[in-house]
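All protein chains of the complex are present and in place, except for one that has been dropped.
Read from first to last, the chains carry the letters A, B and C; within each, the first residue is number 1.
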Amino acid sequence: MNSATHHEPPLNPDQAQMLAERCAEAMYARDPASQALGMRIVKIAPGFAALTMAVRADMLNGHATCHGGFIFSLADSAFAFACNSHNLVTVAAGCTIEFLAPAREGDVLTATGHERALAGRSGVYDIDVTNQHGATIAFFRGKSARIKGHVIETGHAE
Amino acid sequence: MNSATHHEPPLNPDQAQMLAERCAEAMYARDPASQALGMRIVKIAPGFAALTMAVRADMLNGHATCHGGFIFSLADSAFAFACNSHNLVTVAAGCTIEFLAPAREGDVLTATGHERALAGRSGVYDIDVTNQHGATIAFFRGKSARIKGHVIETGHAE
Amino acid sequence: MNSATHHEPPLNPDQAQMLAERCAEAMYARDPASQALGMRIVKIAPGFAALTMAVRADMLNGHATCHGGFIFSLADSAFAFACNSHNLVTVAAGCTIEFLAPAREGDVLTATGHERALAGRSGVYDIDVTNQHGATIAFFRGKSARIKGHVIETGHAE
Partner (left out) sequence: MNSATHHEPPLNPDQAQMLAERCAEAMYARDPASQALGMRIVKIAPGFAALTMAVRADMLNGHATCHGGFIFSLADSAFAFACNSHNLVTVAAGCTIEFLAPAREGDVLTATGHERALAGRSGVYDIDVTNQHGATIAFFRGKSARIKGHVIETGHAE
């Protein structure tokens, strides 16, 4: 029997990596928002995600720079992929973002994030957003809350 | 001579309201992001903005709820309209968002925000996001930084 | 039987107010930190607290202004009194503070805070810190997490 309330058996590093990749693949497939924004998964590992997104004309705000919402969205998706990589459904409780430099049309942004802490059902993740020149665009910190359920069926239930 | 470095003459309430509306109109017209996300301006006043946005299928994440990035985007646009309402170009320095409840496809979200403080070039704005039932979806707090320039030409320069 | 896992019967406004006052009194009595910092409770209500603190010489930092930690402490205590006013033990999960103006020796600061949202075991509280002239010193936002237990025995258990 596979139940969210039972502790999963510990995984070895290869299994944890495979599980993280399968979770990301499944989440991305059913995530119209990340797809529509042109995000691509660059790297996934347990508690880690790196995503890229190109800044399009329809992402610009009234100052002709990338609307902060899309920079946030990229970081938030990386946060989501990182915090769901253990196959336990996890949502954002709150986030902070510091904007360091503007992003412009055509820039390719990369959000790289990892787990800083995981205690009970709460976690803290730091995601940095950089552009194609390596300049920091934003720092994002996400607080996660685990809810019920698994991201994917793992077959432990048979 | 109209110069960003000179202090503007104080406006009476009617003038301030008219200026806020003209700034919002001009900003919205050149803001492809807010337009593409289907945001509509409901109300503008000096230091205040209310915007609505309907949650579309392409805004859903892997949990079938509205991607946090779009909730953030709506709040961030309300923040931008509120903090640029004095016709002084102002950008986001940093933001925090607390997610209280999920939003779902078809929900109509309203972000209502106002200026809490303005000291020198920095300001603090609180924006609340609610759904069509009046339930709170998120609390957003934005820290603004004024940069050079005006949102619109006011004709003081002739 | 009185148990933290059982729902409390709904209280009328007078009972809720009395409970909030008794919780604050009990918490203050066993809170050496708030006492040692000279904090005084000005007003308590369900989900609400107002506290004052005078800035002492030993609270100054290297810039001869009140160390941010003491401004935070005052806001954090108001947050604690507000979020424990329902007699359910609640702790801080995370906080943000924006510093608007410095406080100086002899200033009397007041932190006034109230509950913005309470959903399940999580809550959001906004606390504003002002000085004796009514100037805003800081905005504080606290995210609370309810844990097990009651602040005081209510006698429902007999």
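Following the convention adopted for this analysis, contacts are C-beta pairs under 8 Å (C-beta built on N, C-alpha and C of every residue); 3 or more make two chains touch, one makes a residue touch a chain.
Just so you know, these numbers come straight off a predicted model, no measurement behind them.
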Among shown chains, those touching the left-out chain: A, B, C
Among B:S34, B:T96, B:T110 or B:N131, residue touching the chain not depicted: B:T96
Hidden partner chain, touching residue among C:L60, C:L118 or C:A135: C:L60
Given C:L19, C:I44 or C:A93, the one touching the chain that is not displayed: C:A93
Touch residues of chain B, complete complex, unshown partner: 93-94, 96, 122, 143, 145
Chain A residues that touch the omitted chain in the full complex: 96, 98, 100-101, 116-117, 119, 124, 126, 136, 139, 141, 143
Residues in chain C touching the chain absent from view: 26-28, 30-34, 36-37, 57-64, 66-70, 72-74, 76-77, 80, 84, 89, 91-99, 102, 151
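One rule holds for everything that comes next: only the chains that are shown with their structure count from here on.
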Interface residue overlap between copies chain B and chain C, same or different (over half shared): same
Angle of the C-alpha superposing rotation, chain A to chain B, to the nearest 5 degrees: 180
Inter-chain centre distance, chain B versus chain C - centres from mean C-alpha coordinates, in Å: 31
Chain A and chain B: spacing of chain centres that average the CA atoms, whole Å: 26
Residue numbers of chain C (touch at least two other chains): 96, 143
